[in-house]
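Accompanying notes for the structure given below.
Omission of a single protein chain aside, the complex is shown with its protein chains in their original locations.
Showing chain A:
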Amino acid sequence: MDIQYVRLEEKLPPREYKSSLESTWCPGCGDFGVVTALTRAFSDEKLDPTALSLVSGIGCSSRLPLWMNAFGLHSCHGRAVPAAVGARLAKPEVPVIVTAGDGDLFSIGMEHFPHAARRNFDMVVISMDNRMYALTKNQVSPTSRTGYKGSLTPYGNLDNPFNVINFAIASGATFVAQTYAGNPKHMTEIIEAAIEHKGFAFVNILSPCPTYNKLDTFKFYKGRLVDINKELGHDPSDKQKAMELAEHDYDADYNPDAKVPIGIFYKTEEIPTFEEKVEALKEKYKPENPETVWDDILSNYKV
């Protein structure tokens, strides 16, 4: 069952994927870079804005679909992934991109992520990871560093940060990558690879919050990033190595010289997507004669 996305014949310029709405993000927000990378990737991938759905939850980053020229579903807090699942079940020919935040995906929405991942829905889930909650004015998120001072944790975060890369791999995501909002070229490449990937693609974008987060800043990331594919020659089919590399950036809390890995950690296309399996079932049980479907169904209930 090969499901093809609707695509344009000719490329649209990236600006055509932006709406006329002014964004409400703070100046210097890393998420602006994500918009730029997305519009470039959509253009390169020749996606049709009228056959493209961007699904989000609630939070600063989840406003993204509003700034875009594509179908958008700005849903409830934490519910972007299941809303996207609904969209995938409805129309497998329409690509679906989830654009959400680290809190939305991995705190309130945590229950949904692993289930969509293990079922291998063909969608791209982008986490715009600023390692805290911004829209509610500075609280810790599941990816916040230990010791991070948020408005509810003035004494410092007691928790260990959650390793979303390893979690995504363990959940069964078939494409797991990390990129950085300060590097639009790398972001665009990764998002394109994620769109082209058949299956559940998770992209964590390190996206600094200039207003509240004084630890995970553009300055902090500068000089620390290491491209695991190009610089370290990491082969994304090596799952074990991918999990080891994913542990690396957490050393940064303890080791001032630690590097932050970006690139494709893991990728496999050997697993069929959920949509392919559903379409195969529909094909298998397709009635021989559509005219008599109802007679057949009702015959089960006749006396």
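Simple rule for what comes next: a residue touches a chain if its C-beta (ideal position, glycine included) is under 8 Å from a C-beta of that chain, and two chains touch if they have at least 3 such contacts; residues count from 1.
Note that contacts and distances are computed from a predicted model.
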The complex's invisible chain, by UniProt name, from "ABC transporter permease", "Acetolactate synthase", "2-oxoglutarate ferredoxin oxidoreductase subunit alpha" or "Sulphur transport domain-containing protein": "2-oxoglutarate ferredoxin oxidoreductase subunit alpha"
Sole contact to the chain not displayed, among A:Leu38, A:Cys60, A:Val85 or A:Ala246: A:Val85
Options A:Pro49, A:Pro210 or A:Pro272, residue touching the unrepresented chain: A:Pro49
Hidden-chain contact residue, picked from the options A:Gly72, A:Gly199 or A:Pro236: A:Gly72
Touching residues (missing chain, whole complex) on chain A: 6, 19, 21, 49-55, 65-66, 68-76, 79, 81-91, 93-94, 111-112, 115, 278, 281-282, 284-287, 293-294, 296-298, 301-303
